[in-house]
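Other chains of the complex are left out, but the ones given are in their true place.
Every chain is named by a letter (A, B and C) in the order it is written, and numbering of its residues begins at 1.
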Amino acid sequence: MQNRPFPWQDKPENCQDVIWRHNENPIIDRYSIPTSNSIFNSAVVPFEDGYAGVFRCDNKAVQMNIFAGFSKNGIDWEINHEPIKMQAGNTDMIESDYKYDPRVVFIEDRYWITWCNGYHGPTIGIGYTFDFKEFFQCENAFLPFNRNGVLFPQKINGKYAMLSRPSDNGHTPFGDIYVSYSPDMKYWGEHRCVMKATAFEDSAWQCTKIGAGPIPILTKEGWLMIYHGVITTCNGFRYAMGAALLDENEPDKVKYRTQPYLLGPAAPYELMGDVPNVVFPCAALHDEKEDKLAIYYGAADTVVGLAYGKLSEVIQFTKDNSL
Amino acid sequence: MQNRPFPWQDKPENCQDVIWRHNENPIIDRYSIPTSNSIFNSAVVPFEDGYAGVFRCDNKAVQMNIFAGFSKNGIDWEINHEPIKMQAGNTDMIESDYKYDPRVVFIEDRYWITWCNGYHGPTIGIGYTFDFKEFFQCENAFLPFNRNGVLFPQKINGKYAMLSRPSDNGHTPFGDIYVSYSPDMKYWGEHRCVMKATAFEDSAWQCTKIGAGPIPILTKEGWLMIYHGVITTCNGFRYAMGAALLDENEPDKVKYRTQPYLLGPAAPYELMGDVPNVVFPCAALHDEKEDKLAIYYGAADTVVGLAYGKLSEVIQFTKDNSL
Amino acid sequence: MQNRPFPWQDKPENCQDVIWRHNENPIIDRYSIPTSNSIFNSAVVPFEDGYAGVFRCDNKAVQMNIFAGFSKNGIDWEINHEPIKMQAGNTDMIESDYKYDPRVVFIEDRYWITWCNGYHGPTIGIGYTFDFKEFFQCENAFLPFNRNGVLFPQKINGKYAMLSRPSDNGHTPFGDIYVSYSPDMKYWGEHRCVMKATAFEDSAWQCTKIGAGPIPILTKEGWLMIYHGVITTCNGFRYAMGAALLDENEPDKVKYRTQPYLLGPAAPYELMGDVPNVVFPCAALHDEKEDKLAIYYGAADTVVGLAYGKLSEVIQFTKDNSL
């Protein structure tokens, strides 16, 4: 990551928050490719001398699919005009009614992609690529209904580990985060509840449902898991962003979890759009040495926003403001 | 229509869409008459040397009624401060708890108006005028519950024909388009299903319900029916605009229907207002020779917007992007 | 009707009610034909020297259809094992996803049948027969969604008249009775609200929804309309039976309407079955000279029950106990 420019803006003066927004947000507009109705909830990862990404672009028929994209600096992106075409990976059964909310992570020798895959309802699709040109689709991790499948960036106790959020077949009004393990990316088990939506009185912004966001980041304090939480107002769902620190070896053990949110919908592009009041993180870059964290998040289910924080501050804030 | 100025702005450079917005939208503000809370979902029609219109103005008690208005250029409107007063047409039973979402069309010798009429719930009211001064109310076309009654501009097989959208007595979460026929504008029958809401996977923007918009336009490819489609997001309904081409003589036969929408909520006055995220077309003017189409639509259930397109491009787009 | 035996049992001693049950109810069991899951909500009419009927028989796939049947005495019935097959009547469009809850009436020269017809949801189907062997299907009377279409047994002011109950596409939690008119059994209009569900405090058994039952009977006090009313308990709907007297020439004018029900679910076969707590009248025979009334009703959506009353007592009760 040495020569690769890290997307970054210093914290504005007078800003007392741990996370602050890129000052030219949204970095990707809803109409950035010809067919798109909206581009949001997307994943990026260091790649070659810059970055690659997998983007959720809903087209103007509001069909959901994922598209590859590339950037030198992590801010200005070229997104392919054609969606990712999957070849058979560890299975020939690569049915997919739709794909959305991708996450990307490099493990061992390849880039693994997970997404919400339409197979008789939403479940967790798994694929991989070596080059962001050819893509291979594997067995779905779980039975429907599930969303927000997020892989850990390395094996834990010798097994692949995945966070997910069991749900139902609609606008799920509940949802907790679980972790599951696999010896081979094909069969999954050892399902454990990691953390649940909170009591309203304790932390209302995350009392309806929660779901993992970016690939967890291994820190000295354990896995930093940035996640979204949802409250149900009288006018619908409101999505904000929080963080938790999970035990390194037993990630179903939550060490700390933010009672306050880190970033909530407040900018116009977060408050207006196809689904008002949504901040939905799906990816993060970090530079441990520089103590930098850059978070990509969907805003209002319409555009992509970028926010920054100091990694150390986020960890400290999570410890200091834990439920 | 020769000397009558056609409301028009050329397509902006770089615009790749088939439909584009008037650059001073909204053309009618929510407070354009003293009593109004909102003015939207309204109909216009060529009249004398300019245009007449029937406007849905909800007053500040949020009572729904329809008002006549006039314009020389189709853009700048004078709307009466008093609602339309109906006299008995083909019936003495002209009860009306409320009137909303009017459409207007000239057939044979008079201007016919249809609207959503409150008679023990919403149903389709019918009326006519010769001069936009005196108005006559007829029998309701159908039993409750119904909305979006839209007349064809000429008889089909010797009978009046009307599109409608059977519904329920609330914020109907379903709805398909039907056509019905009448020998006399009093008794209606031969009800046929024209087209239904789509499967989510096929075209999600129109998967909750659909309803006819402006008076259909007869083209060489059949009836051009501009309509609205609705998707249910976790924060409510979102209305966008599409088009279909129906068989000239058997309009329950759909020849083409847009998979992508033509215009979706994206401008601030469409995203903010009494009901965010609504684009609801109710009227269209066209000039076949000049290949111009001007569509009037309600925005956010609050104001009136105007959008333009080339008639030929809209038809071609509908054929090229059909479900 | 002179030689035809009228189905009858005298009022039991000590019975103080206006309506009493046949003492060997149910007269038709759920498994009376080989394919049936249930037989209920059915219609009978005098025919030749006995009676003919049209029966709702749901088969063991729980598909709903109507079957012809015959009886000498109105109590013991032979029901055909094959459903009624419809030929084209006044239209070629005789689509029908399902048929249920038939009513039958002789007008002028033939037996008219109405039923709930599945055409993109429930609406009112119309057919006729001269002989209960050949059946002809006409245009649906209305757009979906509608149920409980019941014809008057003679023209009113020169037009056919039909009661119906506009509904939605599910287990409709509302519903009022309307009347509509037709010059030709093809086009319908002049829709008028007849009577609505009551306020809970006034008469709770009919506060959720109501629907017409048997063919109305013309009496000196106007049309005697026996109908069902529904209350929503914490464990679902409960259907009971009431009566109203409508103006002879303007049947949307209700002269009297029973505040108490006439018959409510109380016998085991009414309290247990596929839908517990349902008494649903669909047909009535009457002998004016003998002052006899026999009402056929579906019980628990499973079997057919028979109940009796004195015509004069029912009329008097309706007048004495009117809302």
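As a convention for this text, contacts are C-beta pairs under 8 Å (C-beta built on N, C-alpha and C of every residue); 3 or more make two chains touch, one makes a residue touch a chain.
Quantities reported herein were computed from a predicted structural model and do not represent experimental measurements.
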Enter the number of copies in the whole complex; the displayed portion holds 3. 6
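Everything below uses one rule, namely that only the chains that are shown with their structure count from here on.
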How big is the rotation relating chain A to chain C when the fit is done on Cα atoms? Please round to the nearest 5 degrees. 180
Answer with same or different: of all residue numbers used at the interface between chain B and chain C, are over half used by both copies? same
When you average C-alpha coordinates per chain, which one falls nearest the overall C-alpha average? Tell me, please. B
Cα centroid separation between chain A and chain C, in whole Å? 58
Quick check: what residues of chain C touch more than one other chain, meaning two or more? none
Within their complex, chain A touches chain B through residues 30, 34-35, 37, 58-64, 97-98, 118, 171, 235-237, 272-277, 301
Applying the document's contact rule, which stretches of chain C touch chain B when the two form their complex? 91, 93, 119-121, 123, 139-146, 164, 166, 168-169, 174, 176, 178, 180-183, 186-193, 196
Touching residues of chain B toward chain A in the complex: what are they? 16, 201-205, 231-236, 238, 259-261, 264-266, 268, 271-272, 276-277
